[in-house]
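Some notes on the structure that comes next.
Only one protein chain is missing; all other protein chains are in place.
Order as written gives the chain letters A, B and C; numbering starts at 1 within each chain.
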Amino acid sequence: MSGFLESLVGFAFWVQVLRISVPYVLAALGGATSERSGVIDLALEGKLLVGAFATAWVADLSQSPWLGALAGAAAGALVALLYGLLVLRWRANQIVVGVAINLLAFGLTRYLLKLAYGSTSSSPPTPGFEGGLAGNPLFWACAALVVVWQPLFSRTRFGLRLRAAGEHPQAAASVGVVVGRVRWAAVTLSGVLAGLGGAWLALDNHGFTAEMSGGRGYIALAAVIMGKWRPAAAALACLLFGFAETCQLHLQAADLGLPTEVIRSLPYLLTMVALAGFIGRSRAPAALGVPEDV
Amino acid sequence: MSTTDDAVLALSGVSRAFGAVLANDRVDLRVTRGHVHALVGENGAGKSTLMRVAYGELRADGGEIRLKGELIPRERHSPREAIRRGVGMVHQHFMLVPTLSVVENVVLGREPLRRGLLDLAGPAGALRELSRRFGLEVEPRARVEELSVGERQRVEILRVLWQGCDVLILDEPTAVLAPAEVRRLFGVLADMAASGLAVVLITHKLDEVCALAERVTVMRQGRVVDELDGRVVSAATIARAMVGREVLLRVERGPRGAPPGAATLLRVDGLRVTRGEGTDAVSDLSLVVKAGEIVGLAGVEGNGQRELVEALVGLRPQAAGSISLAGRELSRLGVGERLAAGLGHVPEDRLARGLVLDFSLEENLALGRQGEFCGWFGLDRRRLRVEAIRLLAEGDVRPAEPLACARALSGGNQQKVVMARELSRPAARVLLCAQPTRGVDIGAIEHIHRGILAARGRGVGVLLASADLPELLALSDRVLVMFKGRVAGQLAGAELDAPGAAERLGELMTGAGGAT
Amino acid sequence: GVEPDSRCLQKLCVGLVFDVGGLGDKSFNDAAYLGLMRAQRELGAVVRFIEPGDGSDRESALRELASQGYQLVFGVGFIYSDDLRKLAAEFPGTHFAGIDFSGAPGEPTPPNLAGLRFREQEGSFLVGAIAGLVTRSRVVGFVGGMQIPLIRKFEAGYAAGVKHVCPDCQVLSAYAGTDPRAFSDPVTGKELALTQYGRGADVIYHAAGKTGGGVFNAARSVNRWAIGVDSDQYREAPCCVLTSMVKRVDLAVLETVRAQAAGRFQGGVREAGLAEGQVGFVLDDNNRERLSAPVLSRVGELERQIIQGIIRVPGT
Partner (left out) sequence: MTRAPVMREALVLGISLLSAMAAGSLLILALGESPAHVYGLLLRSTWGDSYGVGQVLFKSTPLIFTGLSVALAFRAGLFNIGAEGQLMLGGLAAALVGASLPAGAPAALALPLVVLAAALAGAVWGAIPGVLRACFGAHEVINTIMLNFLAAALVLGLGHEVFLPETTHTALVVEGARLPALGLAGSAANLSFILALVAAAAVWFYLARARRGFELRAVGLSPGAAENAGVRVRATWVAAMATAGALAGLVGCNFVLGYKHYFEEGMGRGAGFMGIAVALLGRGHPLGVVLAALLLGTLSHGGMAVNALVPKELVDVLQAVIILAVAASSAALDRGAGRAGQ
């Protein structure tokens, strides 16, 4: 236990919290954007996974982490495109499509892995950014995004229309806002951000591993809800998850005699407790999940 | 430019169908500057559809739309286009985003920018200026969800003014306003028309039409059936044109006052109901309703009428006081038990509370009575069907089709379904009726009023909350006026027939009555 | 329906059903695959592989192969034990073999079922001893995947090895999770390893499947030692892999096919360990200079003692 407390005051501990939080934060910013426009974003998990695969693949081909990250963002956008086509264009149920896209990403990345590398488990080692957290451009990009995302919502034309589209699409439409276009933009942005989150996973890990998203998309979505759909607060919730996870890692090492299952479950319990009330009742965008009506 | 046409908005041969329903059938309409032009018709006649087509919100299936003489291609028309060409619309259901501020709502869609960011300060100033000029007080920075209905109405109009428009379309703007607010709104509209705007006004209140409009277009079943001169025509004439038959604008009723020796059915003592934030919506309120008595409840929206009715039904918790029905204490009971004990409720919000829109009519008619139709083998569909057919016929619901989806009905007919159900409860002894005719056409109003009076005749006690003063005056045996959660005064018996009764009520409603 | 495969009338047909990880896992399943492919090359056997979709596919995959007339059918993974028992009884004319078969050695099984077990704890003990001898900080680590009995076996052997040569060394151990995802989460693997390195560990042994990739990444970024598992994992991080604990599933498979081809297939549960040369650690040109002579001699002695039964390595 004392060992645990020691590590808590260490610099390395907090660096680890940040590093663990990055993919959560990127995905959560995307999730907040999509959900504020009225589109449920359960597909975050799939976007992370596909983004990670594309990143590893392109980074491997080009031997450039930059191109890899770009490919990750593009792949995330591509998944978002499919998602948009299904739920915006064809108005399919957003929760069902979200779950199915995650299944699809799961199967497809393994399938492509097999085609590209003859393995269902992992890609060969690929280049990543070097020089630790401080030298990682994706980390700084993530930090910058956290700073600008809140004002993007509150101070820009796009943000105003985004909020209107998620709260009362008919009202937005009646003053000439093309709700479909706003939602397409939001969904695509979410794809790009979650794709970048996937890029982080692949680059930080120097390669793709099947199912490497490991439920992070769902946690990111929980963070969005905990943050009451506000980007800065959602990012904060992600840091909280990162903190809980880091604690969990260190508690295991500290060997408290607690069953690991209990320690492992901390973030999930935390989510449920948070949702149940200590953050106060959070109100979803009123038109969340409601397809736009003509 | 061959036309000598002075119409700013001209529709010719406009058609629009929803599936099999032809909502607009080759409609012609010309709106000219400097006039208030009324558009009337029964529920579902196609008024809103026509105006939404003109505004570009719905695409016409056929016909031509001209704005200021210029033909707008059907497929290019959109709200954005309409706004750009000076058409503004205030919708039947408010088109405001509740979580945004007033100014954000106003600029939405045409946001001015400064250095790439939203500029809200400029428009806020402009709004204050407009508020002052037209007497439409509202704080630009307030969030819309915190505003009263009247204030929201003002926001809608301010938005149109801020955008600047030549044609102003208002779809039932007065349905939720108090008389004083209506008067002020009409003043503004008259000013605007005088200054050269064209105003299109959709309403069900025919006396308003007569007071304000110079031209009246009457629609029935998707077509224009008559064009009248509003300055000379009477309400009865308009009503006849709308419905296609004589309509009794005033129902027959017996003498006022509860029957002698009538038992007290509903007794409320010291009732207190709080709003979410802890302020009192209803404080220390007491009232009684006797058998065979209609007690009217007047008040400006937001003075606790809604909360009172909801607390009586059990939809809202009460903080203090007692409610009893024929001597039985209801305070501790749930909604279901109160219904079983003999309450009936016609909710103010029929779409959210009164009906399950995706249920069939027969299922809707069983709502709240589901226990009665359940036997050993579950729901007795056959008995339910028989009952539904009877109720639909009695309630004059059209279509009287038990398997029709409630969503497919017009507003008036939806309300008739709710009425039919609540009046049909075998055990009902007190009927709580909130805004039973809001947004409902005169044909349906006539039927609903008859239903309420018939219930009174059977010895049912009725508590009737309505924003429509003529309705209260016509039906009630007694009218209580609520102000700030309390009963501010009451008019009974002959007082209600006295000339100026409406004015007296209006005074009480604004707290100027010197409550005792 | 399932028709018998006509080739199996003349030739030796061998079928193999993978563990859930499936083909391409770079570990256990791939080793079995390599063994059987070698059998195909060297013995001319007809081979067929099936990857089951979920747990309830296992039995029907085995059954499919058996009813197609395959003479020898492998199930890879302890999880096949019960299915193999059931099918061996149902198809007495077919030979079955289970890798990591669960059941004690000598436990009665049908004569047409061979249970092939490995004493991973012995190999783990040796790499534990290496870790205990190499460590300067006297802190070493273990990263497991999902917390199940099989993985505990690795942990127990490793810890015993460390303690045997360095009684006051500290063994940090951690698991990546509680569901099968824990075997495919390199991100968590990396963080776990970094945490242990951060607490002073300078050698980490993993038994975590794909999650181990993260351990190697961590080793690379702090430039400390890691120990691979199942097969030679040198190439995962050439800078930092001290050695790997290997488990020769390929050999076990190949030898069983050889026996079948020679008509001397034998049923019963067998355990192979150091003595049989089916577990051990990697020592080759890549890592020879990383292991000093005293270390190697000490470990060689331990190996002898284990083979002679002087040291009994705990499995739990």
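Throughout what follows, a contact is a pair of C-beta atoms (placed from the backbone, for glycine too) under 8 Å apart; a residue touches a chain by one contact, two chains touch by 3 or more.
Every value quoted in this text rests on a predicted model; they were computed, and no experiment measured them.
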Interface partners of the hidden chain - shown chains only, full complex considered: A, B, C
Residue touching the undisplayed chain, where the options are A:7, A:21, A:37 or A:120: A:120
Identified contact with the non-displayed chain, of A:71, A:160, A:221 or A:234: A:221
Missing-chain contacts mapped onto chain C: 1-2, 20, 22-23, 48-57, 59-61, 63-64, 78-79, 81-82, 90, 102, 146-150, 178-180, 316
Residues from chain B at the interface with the omitted partner, ascending: 18-21, 313, 315, 334-340, 345, 347, 349, 352-359, 363, 366-368, 370-371, 374, 377-379, 381, 405, 407-408
Where the unshown chain meets chain A, residue by residue: 42, 86, 90-93, 95-97, 99-101, 103-104, 106-108, 110-111, 114-115, 120, 215, 218, 221-222, 225, 259, 261-262, 264-265, 268-269, 271-272, 275-277, 281, 284, 291
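The working rule: only the chains that are shown with their structure count from here on.
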Chain whose averaged C-alpha position falls nearest the assembly-wide average: A
Gap in Å, rounded to a whole number, between the CA centres of chain B and chain A: 45
Whole-Å gap between the CA centroids of chain B and chain C: 75
Where chain A and chain C are represented by their mean Cα positions, the distance between them in whole Å: 35
Chain A residues counted as touching two or more neighbouring chains: none
Residues on chain B engaged by chain A in the complex (per definition of touch): 55, 57-58, 78-83, 89, 91, 94-100, 104-105, 107-111, 113, 116-118, 159
Footprint of chain A on chain C - complex, ascending: 21-27, 141, 147, 172-175, 177-178, 181, 184-188, 190-192, 194-196, 198-199, 209-210, 213-214, 217, 220-221, 236
List of chain A residues in touch with chain B within their complex: 151, 155-157, 159-161, 163-164, 167-168, 170-178, 286, 294
